[in-house]
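Heads up, the thing below is written out as structure tokens.
Only a single protein chain was left out; the remaining protein chains are all shown in position.
For clarity, chains are labelled A and B in written order, and residue numbers in each chain start from 1.
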Amino acid sequence: MNNLQTTQTPDHAAAHGPALRLAGVDHTHAGGQLALRGIDLAVAPGERVAIIGPSGAGKTTLLRLLATALKPASGEVELLGQRPWSLTAGARQRLRTRIGLIHQAPPLPPRQRVITAVLAGRLGQWSLAKSLLSLIYPLDRQGAADALGRLDLADKLYMRCDQLSGGQLQRVGIARMLYQGADLILADEPVSAMDPVLASHTLGLLNREAQRRNATLLASLHAVELALEHFPRIVGVRDGRILFDKPAAAVGQDELTALYANEQLGRPPASAPAPRVQLNIPRC
Amino acid sequence: MLNPAPVPRDPAATSRLLLTLLAVALLWPGLRLSELDLNVLVDGSNADTMGSFVSAFWPPEHGSEFLALLWQATLETLAIATAGMTLALAIAIPCALLATRALSLSALSRGGRPAWWTHALRWPVRGLLIVLRSIPEIVWALLFVRAVGLGPTAGVLAIAITYAGMLGKVYAEIFESVDPLPARALLGGGASRLQAFLYGVLPQATGEMLSYSVYRWECAIRASVVMGFVGAGGLGQQMDLSMRMFAGGEVASMLLTFLALVLLADLLSRLLRWRFA
Partner (left out) sequence: MRVLSRLLIPLGLLGAVVAAFAFLQLDSAALLSRDGLTQMAAYASGFMTPDLSASHLRAIAHGTLETLAMSAIGTLLAAILGLLLALPAAGRFGLVAQAASRLLLNALRAIPELVWAALMVLAAGLGPNAGTLALALHTAGVLGRLFAEALENTPPPPADALRLAGSGRITAFCYGTLPTLWPQLVAYTLYRWENNIRMASVLGFVGAGGLGQMLYMSLSLFQEAQASTVILAMLAMVLAVDSLSAWARQRWVRG
């Protein structure tokens, strides 16, 4: 199970229990605001789940908990058969190499080249020397090109990240995760900056890749139609609680209405301001 | 995967390689020329000498006789900086008036652009200012030490000359940066250039000039300490003497005094600039 290249079949994995399990998880934001309350969730290996719900419902917090970016205030978290918060720091880093998080606005350094940004997906698996060498001269060009090619970005291999549009950056983030080869794929609004056709295409690709490698996929989505179209299982989240958790075919219109009741449309734009080079040091 | 097309090579690789080679080619002789050798620091006899010197830093020398000397040297440093700045101002202001385009008569009828020949007349003054400030103050100090002997006079003259160059340039720029209309109106109304300057330019420029001068005064204090090392008086000269005698405790006291002096000057300068701004 600790192998990086796990080639488990669903039956094999079932013997080891679910790919992820949350039991009674509460989380409070730094401001004291309760973000998640009593979350119970279990996902089997190879399962593909969409998380939907209004803005501020706790979707991102839930995914960050699963990505071990946040430690829950209480409750149990079990990922790929391990409890990350009872592991040593080194073992937790090894576990993290098998978890891939796709960010809504991929945090890529603006001046980094796309190839380097993609290759960075495997830093946890590479030795320090290989990582540093690859920074100077990209070592696995073929691997990066393959990952980007699947997202139709092969021609952007040597471009800088700040030359790409928001949707292209999101696809670079997905390519990095594909290159990482994670067993547990977490995606936070992975297609929010793409037009509907491309968004649907990309989600289809993400699902096919997950199925091909038998990886578990959890994606939070703002667009309900996309979730219903691509994912077999839907989890509705509202006010930090799970409102429903059922197969896509069984999700009814009244449940969706309840989920999105009174939602304010229009979300704040997510953007990371880049620091500016400034030189105003007085000279004596 | 689908189509294993050949991946293009990294287009930046060649330029990166060339840049690296260039840097190495330039730095390698640099390394030889600078005779860099970190081993001398940990080398036996050197390290021993240095060790005993540095270990004498604590406690800093605080005998009453030495403290009196230190006090005198500190006052001398402050006096050098202040007197040097005063002389620098006396040179800088006339030079700035000569160098600035803000008081050009020929510019009046030419939409603010002076005639080429008045431009040419300003160049000697500007060139002089450039030469004055481009030669480091400590070089001036060394020259004056040879000319007028060891002591604070050389330091005062060195600061006066270098800082005149810096102040003159900056003042001229400040004069040019203020609103030119009042001065032009006065010149057009028949006022003399000096009158136009006093009533049209100076009122707008005072704050910035004062604040820059105070900042320069702060720099002059540091400079006067450093210039002492070539014999231009003040704290630096005493520090140089103590170092030559390997008197670690004295050096430590003087370094502490220097740090305190710089800190106080910084505070005072900030206070004054805040007042003027």
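A few remarks follow.
Simple rule for what comes next: a residue touches a chain if its C-beta (ideal position, glycine included) is under 8 Å from a C-beta of that chain, and two chains touch if they have at least 3 such contacts.
Keep in mind it's a predicted model, so treat the numbers as computed, not measured.
Here one chain is not drawn; of B:Val131, B:Leu150, B:Leu181 or B:Leu267, the residue touching it is B:Val131.
Of the listed positions A:Ser55, A:Gln82 or A:Ser131, the one in contact with the omitted chain in the full complex is A:Ser131.
Even with one chain removed from view, chain A keeps its contact list with that chain: residues 67-69, 93-101, 103, 106-112, 116, 120-121, 123-126, 128, 131-132, 135, 180, 182, 272-275, 277, 279, 281, 283.
In the full complex, chain B touches the hidden chain at residues 26-27, 29-38, 40-41, 46, 49-50, 53, 75-76, 78-80, 82-83, 86, 130-131, 134-136, 138-139, 142-143, 146-148, 152-153, 156, 222, 225-226, 229-230, 239-240, 243, 246, 255, 258-259, 262, 272, 275.
Everything below uses one rule, namely that only the chains that are shown with their structure count from here on.
Distance between chain centres (mean CA atoms), chain A to chain B: 55 Å.
By the touch criterion given at the top, residues 113, 115, 136-138, 141-142, 145-146, 149-150, 154, 157-158, 282, 284 of chain A touch chain B in their complex. The touching residues of chain B, when paired with chain A in their complex, are 1-3, 5, 7-13, 16, 215, 218-219, 222-223.
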